[in-house]
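Structure record follows, encoded as structure tokens.
A single protein chain has been omitted; all remaining protein chains appear in their positions.
What follows is chain A.
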Amino acid sequence: MQLTGLPGMCHAVVGENGAGKSTLMKILSGVVRPDRGRIVKDGEDLKLHHPLDARHAGISTIFQEFSLLPNLSVAENLFLGREGDIGHAMTRAELAQRSEQALSELELNIAPDRRVGSLGVGQQQMVEITKGVLADASVFIFDEPTAALASHEVDVLFALIERLKDEGKTIFYVSHRLAEIFTLCDDITIMKDGEFVRCVPTALTNEDEVIEGMVGRPIAELFEARAASIGPVLLEAKGYQGQAMKRPVDLTVGTGEIVGVAGLEAQGQQELMRALAGFDQRRGGSLTLQGKDISDIEARKRIAAGIGLVPESRKDDGLFLSLDIADNMQSAQVARGGLFALTPSLGELTRDIMTRLAVKAPDARTPVSDLSGGNQQKVVLGRWLLAGAHVLLCEEPTRGVDIGAKREIYRQLRAFAQQGNGILVTSRELTELIGLCDRLLVIRDGGIVSDVPAEGATEDSLLRAALPTSLDGGQTEAA
């Protein structure tokens, strides 16, 4: 593997999940020790055994898996491990003042004594970025910095990176989002299966070539064709509202239809999905599935009725990490029976679904903790295929998975819909929603403000609907 960063340049590192980008960045930041090879900076060999070594060498990393501690305050997190860097121990007031200054440079309006665990995931990412750039470093590594950010936060980040470039810093930028790389970076290094593929100047290549390099084969089209026709309504909410939802919601999902929910961050997407899945008690309205009223039944019975939830945090809510693929896939089916119902023999079906979804694993007894993000997501999808769900509620189905797995997931979602089922999906990536869905809803402040066909929708038109109207006052703070 080879990688060279130049001062004042932004160097992108791309590759599918499991290509080794994050591991490479962890080596540069001293978290993982290299087996062999050298790291040279300013003509000097670096020996990085500990994250502190990297820090002293002037390398600062913005980690993908947050290095923030949720029980500490923003200020404590920002200066953790380098409380004495300014020559003397900081007083509480000094700490707060320096934190506020650092935060305001990134247009963040967060009180320094706020507990990091009480912030939204986007704000946490911004704090992580603030912490990274606070360091007195000459090399900055950004590992998937935008995965959790809303678009205006991305703008702030990009301005920051441009400024670092102007100051002559070296930047390594790891991302799945090629559009960002093409606006931001000067060079691109492509990795595949832990190996160096090639390094090209951004000006001399295009997105298709880069994707080809990552996947190792040409990609004709990322998305499947949309549904030719939509059948009768499967899921219908009329003024439905859960306890945690700000407003009642009307929506329908038809047979064969994929409906997307777009919006800025934390506009009530999760509350909506969880309420439909039955994890939140009904406050008002009605919910029907295939004409049957399911307004008041609990989550376990909604599974039996044919609703499946693919939650955003696979690791916490979606999977039993210590169990194997078969147990994970069969868990929804098993949940249908009583406590002492016989567990049906599902081995055959499980293997069949694994083949259909192209789950990359030796066998059905592989623990899901050993799988990559994309394959884990396939296991969650497989669970609902096996349980015979009719309507899938998918939260961020491709978060943190690579392009190859994304394509596989799009294909499976479309195939699922074509078999007479429906899907409601949320995503932060507007291009994904436009490409994947048949119809798009825009959610703002808990209410659905727009309902348009996905065909012909543009990121621009969706964003315009998603942004609060100009005189809404303080609304932007929540975004």
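One rule holds in what follows: a residue touches a chain if its C-beta (ideal position, glycine included) is under 8 Å from a C-beta of that chain, and two chains touch if they have at least 3 such contacts; residues count from 1.
Heads up, the rule we're going with is that contacts and distances are computed from a predicted model.
Comparing "Sulfite reductase (NADPH) hemoprotein beta-component", "Fe-S cluster assembly protein SufD", "acylphosphatase" or "ABC transporter permease" against the UniProt entry of the hidden chain yields the protein name "ABC transporter permease". Considering the full assembly, A:68 is the residue among A:19, A:68 or A:190 that touches the omitted chain.
Only one residue in the set A:101, A:118 or A:243 touches the chain that does not appear here, and it is A:118.
Annotation: of A:6, A:80 or A:159, A:80 touches the absent chain (contact as defined above). What chain A contributes to its contact with the hidden chain is residues 31, 50-52, 55, 63, 66-74, 76, 80-84, 89, 109-111, 113-118, 474, 476-477.
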